[in-house]
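A protein chain is absent from this complex, but the other protein chains hold their places.
Chain IDs A, B and C follow the sequence of writing; residue 1 opens each chain.
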Amino acid sequence: QTEPLIFEVGTPRRTGIDFPKPKGRATRLGGQEREGEIGLPGLSEPETLRHYVRLSQKNYAIDLGVYPLGSCTMKHNPRLNEKVARMPGFADVHPLQPQSTVQGALELMHELSHWLMTLCNMPAVALTPKAGAHGELCGMMAIRARLDADGASHKRRVLVPESAHGTNPATAVQCGFTVDEIPANSGGRVDMEALRAKISESGENSDIAGIMLTNPNTCGLFESDIIEIADLIHGVGGYFYCDGANFNALVGRVRPGDLGVDAMHINLHKTFSTPHGGGGPGSGPTVLSDALKDYAPLPYVVKDGEQFKLVETAKGAASDSFGRMCAFHGQMGMYSRALTYMMSHGSDGLKQATEDAVLNANYIQASLSDVMTPAFEGTCMHEALFDDRFLKDTGVETLDFAKAMIDEGYHPMTMYFPLVVHGAMLIEPTESESKGELDRFISSMRSLALRAKAGMVESFKNAPVYAPLRRLDETRAARKPILRWTPPADEAQAAE
Amino acid sequence: QTEPLIFEVGTPRRTGIDFPKPKGRATRLGGQEREGEIGLPGLSEPETLRHYVRLSQKNYAIDLGVYPLGSCTMKHNPRLNEKVARMPGFADVHPLQPQSTVQGALELMHELSHWLMTLCNMPAVALTPKAGAHGELCGMMAIRARLDADGASHKRRVLVPESAHGTNPATAVQCGFTVDEIPANSGGRVDMEALRAKISESGENSDIAGIMLTNPNTCGLFESDIIEIADLIHGVGGYFYCDGANFNALVGRVRPGDLGVDAMHINLHKTFSTPHGGGGPGSGPTVLSDALKDYAPLPYVVKDGEQFKLVETAKGAASDSFGRMCAFHGQMGMYSRALTYMMSHGSDGLKQATEDAVLNANYIQASLSDVMTPAFEGTCMHEALFDDRFLKDTGVETLDFAKAMIDEGYHPMTMYFPLVVHGAMLIEPTESESKGELDRFISSMRSLALRAKAGMVESFKNAPVYAPLRRLDETRAARKPILRWTPPADEAQAAE
Amino acid sequence: MDKKDNQMRYLPLNQNDRAAMLDVIGVDNIDALFHNVPESARLKGLVDLPQHQSEHAVERHMAKLSAKSVSASSVPFFCGAGAYKHHIPATVDHLIQRSEFLTAYTPYQPEISQGTLQTLFEFQTQVALLTGMDVANASMYDGSTACAEAVVMAKRVTRKSKAILAPGLHPHYAAATQTLASTLDIQIDERDCRPGRDSHVIDHITDETACVVVQSPNVFGEIIDLAPIAEKAHAHKALLIAVFTEPVALGLIKSPGEQGADIVVGEGQGLGVGLNFGGPHVGLFACRQKLVRQMPGRVCGETVDANGDRGFVLTLSTREQHIRREKATSNICTNSGLCCLAFTIHMSLLGDAGLKQMAVLNHEYACHMADIIDGIQGAEVLNETFFNEFTVKLNKPAAEVVQQLADKGILGGVPVSRLTDGQDDLLLVCVTETSTDEDMHVFGEALAEILS
Partner (left out) sequence: MDKKDNQMRYLPLNQNDRAAMLDVIGVDNIDALFHNVPESARLKGLVDLPQHQSEHAVERHMAKLSAKSVSASSVPFFCGAGAYKHHIPATVDHLIQRSEFLTAYTPYQPEISQGTLQTLFEFQTQVALLTGMDVANASMYDGSTACAEAVVMAKRVTRKSKAILAPGLHPHYAAATQTLASTLDIQIDERDCRPGRDSHVIDHITDETACVVVQSPNVFGEIIDLAPIAEKAHAHKALLIAVFTEPVALGLIKSPGEQGADIVVGEGQGLGVGLNFGGPHVGLFACRQKLVRQMPGRVCGETVDANGDRGFVLTLSTREQHIRREKATSNICTNSGLCCLAFTIHMSLLGDAGLKQMAVLNHEYACHMADIIDGIQGAEVLNETFFNEFTVKLNKPAAEVVQQLADKGILGGVPVSRLTDGQDDLLLVCVTETSTDEDMHVFGEALAEILS
């Protein structure tokens, strides 16, 4: 059933919110009053409520089933997190209240920092970044600030593996760096020969500012040479930015600080389970090494005796800060959720979650390798990467395979990413799935793979059938974009 | 997709709730320890959450669409009500805390009483009844207590119209009365001739204890002779119990106290929008006339200066009380919701809601009378009653018609009730539907009626098709009831 | 119709809609639809109550009222006596607020109500397992009304009309039972509500006894051995109705079913449902298979649909009023739907292991508190046995002590005098898994000070 747009059902002058009647006091708007209608539709409260409840049922969600979207870490979102995030001392405090009136909120930020630094074995963390990409920006800004402070402003080249998330090169460029791609070896990891060559070629006064590396990488593999990579980069005066998108494969078992990392963002919304909410909000606190910590963005919290203080301006100890990344202190609502999640798990539970995530991914990989084609040999970390060799000559493509999963009741895996693998299918089950759910999922995937090989192409090309809509025409959307509702011509006229 | 029972997916020894480890202190259980397993399945939190989210999607709900279930009053359930009901001063207080520590809760009960008494023009209200039927019990108990106090213990016959809800006669019997049915006239109302005859036949020392009458009655009609009925009953020393199930047709326009009513329960969960919750909890405060108010059940709230007090024992002013109906003070969670709802509407909004409810029902009746057959002539109150004459010779029955509505995206209306009408279809739209929704509903109903007349029986007999399940075999369920899950024989053995 | 559009946010119609609809109906104005109301009863103008208010104004008013009470979680808290404070997982409240559960009616149309129906079936199974009985219904209003209905049911089953209520039955349960019994010619034995006397009911059972009603743990917290009572009752063709007010206790003590009960009723509030100042709560009702057709209340049963797929329906409605009318087993139709959902979700989260652990913690903490109190001069724990609640004999009237504790910001239990006359020196103290060591310490200190 199609749900009309609110603009198609609302009537002018209705409202779903009552206010007391204005008393008609004089205005002080300086003649800038708005005239005429804004054009927003009016709906009563029950109509509005029903609209969104109906729409919601057109969404798939982790609460409904397996959501094996590789690199996205769709894990259980505990409702305790939601409850805590709404406590008045976190949700109903203003960022610019006197600091004496927000001690609890500052203490929470301080506690969160302690957990993150301990898990990472890093001496500092910048909480403000509002998402993973914002965290990347934070780390790369800090690196740039440090380089500039050291008089190394010629260092403007950043090495990025070709398997990296697209945000890595985009971030590097946004920070004024140039990007140099490093190839992968046949095992899906950094080609060390190539890396060593690049580094030694860059010579004495190397222009290499650093490297941006995801670990485990986007193929779901631990970069086994990571310590050597860090040493190499440090050897030419560069810094090691680690993309922490996959930190959930390491928490409690491996600390980035032990790998030579200088900066790493942590996606609280992936690793520590603040919900994705259909696209955010995220939160990307960035841990920093000794070399970078003085360059952290403002504001940040420090403990001063029994009091917590917010450092808001670049004075004194904070004078090296590279500045402010956004209006306030970052994503408090995500801090409270993430800390709640971490405390609930504790050191033992976080480690167990990591192990279960890795175990689940390997279980899927092992259970499907006879009918699908794992991209690389050996065990994986928290996600299993397949390529499309098993679909060769079947007429079924990765996209078709993914859409057919919808009809099996699942959200598709990540497809065509990472780019280094042909027709990639990246499956991340997370630790939140039970063995029973995994077994059902595996059995569905096996039967799809066998169906494809049996030549039943049609059902793949038509998929999905059991979804609110059939396959959508994305080309049409992009070619002549319709990005908003506009009133039908006759209606626009009728409204004069 | 079928959702397994929790018993089919749980594994022993898992749990979705963590507790600190017991310290192994000595027990004081007197050798009454439970041995062995209880048999409850163990699930983690994410598995449990998903189970219920999936199950929920198999339900229809007022938040999803029109729910025209006659006599059930499925109206908008504002979320403000839910928020208020969860405020700690209402939700997190114990019924036996010292009264000085629950003044806010008592004040809320007192305010609610004021609103109910004012809307009814009645001098008292007993809040404790936990549902409509419990309210009936309350009213009839009060009547019986009054009769006994007056030495009229021979009055044990209660008149009940044949169109009454089944709970009316059941309640009368549960209070030790006998039930005498009064027929309806051709207009769907009490047959006054028959009533007068019964009353005069009962003679000088009449055994008539009272009458139980729903108004508007279950045919959706106002009992136009209601004042005469009250007078007749009072004339033989009886009392008038009004079933308030349909009070939503009168709120703000007609006060039961002005009609001669002695007792009437109010379904807070219908009239004042506390949600139905798939079957409760309800709340049935019962207003009482001067004649009955001293017999009200315990406990109740009185205002004493600035303090609110709970009268808990049958002493002093409360010595005539007929006793206690349940453990505590009734349904606080429903009181807070209902009062929130009433204050939100105010006197003007409540009246408007009543008018809109009646208007909506009449609009449906008027819009469908050419294709369906209204059971009675003239306008209705808050619900429109049709019979099955329009289906004559089509092979389609009321049940089929109702099930076909499911495929149109609607919840069926109430069917086969009231019993006085053949193949009854009772439609109550409530005030919460917009004209747009009503027009779509009417158009669906029209097309169903026309389809039935066009002989398309098959689609009715097969309906529903677009539902989580096809038609269920209710006979089978009743013949050999399976009321619980039991482990499969082999599993039971395996568990030893 | 020159009224301005009513802006009440819950009402979708506007004045244009209303005019158009009146037109279709063929009447001039809304008054015409109320023409059957006698002239004298037609209200002119508005009732004397405030007009509509914004959500913000209503919320503010309610928040002020709420702030006038002391909430259980804000202080050291030791009240029980039929309503128990346990930690309810956030998942429970989240799920019961889902529109599809919250705003559905009783599942009369099973094809589009499987969500509610399957949870009821699971609920019934959980209650049967917990109580050790064969079957359970889909819930009652609360424990006390379930108890009253059980006594009425015993009359139907045995065709005898004498009921014995044990001394340890919660006085409010006894009162609610008395009220219902009074109109149904059920005679209830006088009882002396004191600690330590429940086993004496055995002596009162005769051939005329329809049922004997025994609560365990009883209102004083004592755990009662039901087996000998059941044996005697059965010898006289009477039913044993076992009652509990704290479902968590059943995680640790023997189920009533194991001990021979024929009907088990109780309060489920302790799992999934908040204190709510006494309501809504959720009554549990379970019985032996052979009694099922005499059981009151709704029940859900398994069946198949037209495709042969498993599904669930409300069943055995031939017991109910909408079919049986005056011959119904009870006048009850509403159950405690949403509370019953909360209960079943909490139970599912707990599972066997969780419920047992929870029960063990309750008991351990209570033992600890009892030890503290026993060490206070002027206080003595009377119970030989208990689960998470026990009776303390004080050297002062308990109600006064409780008020003094409240003045110190401690909700220190329920005086027995609040429940029944006499025994003013007895205090019921309840300890759950939500009580911290600090709470218990603070309570002990304060109590010692008051009693000294």
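Points worth noting:
Note that contacts are C-beta pairs under 8 Å (C-beta built on N, C-alpha and C of every residue); 3 or more make two chains touch, one makes a residue touch a chain.
Here the structure is a predicted model, which means the values were calculated and not measured.
In the full assembly, the chain not pictured is in contact with A, B, C, by the touch criterion defined above. Residue A:T167 is the one among A:S113, A:T167 or A:T286 that touches the chain missing from this view.
The missing chain, though absent from the display, is touched by one residue of A:M74, A:V190 or A:I208; that residue is A:M74. Contact with the chain that does not appear here is found for just one residue of A:R144, A:R157, A:K198 or A:K293, A:R144. Only one residue in the set A:A152, A:A194 or A:I406 touches the chain that does not appear here, and it is A:I406. Against the chain not shown here, subunit B presents residues 11, 13-20, 43-47, 49, 53, 78-80, 82-83. Mapped onto subunit C, contacts with the missing chain fall at residues 7, 9, 54-56, 59-60, 87, 89-90, 94, 97-99, 349, 353, 433-434, 436.
The criterion applied here is as follows: only the chains that are shown with their structure count from here on.
Between the CA-based centres of subunit A and subunit B the separation comes to 48 Å, rounded to the whole angstrom.
Computed centre separation for the pair subunit A/subunit C is 46 angstrom, with centres defined by C-alpha atoms.
Taken residue by residue, subunit C touches two or more other chains at 8-12, 52-53, 55, 89, 91, 93-94, 99, whereas all remaining positions touch fewer.
Shown for subunit A are the residues that touch two or more other chains, namely 18, 44-47, 49, 53, 78-79.
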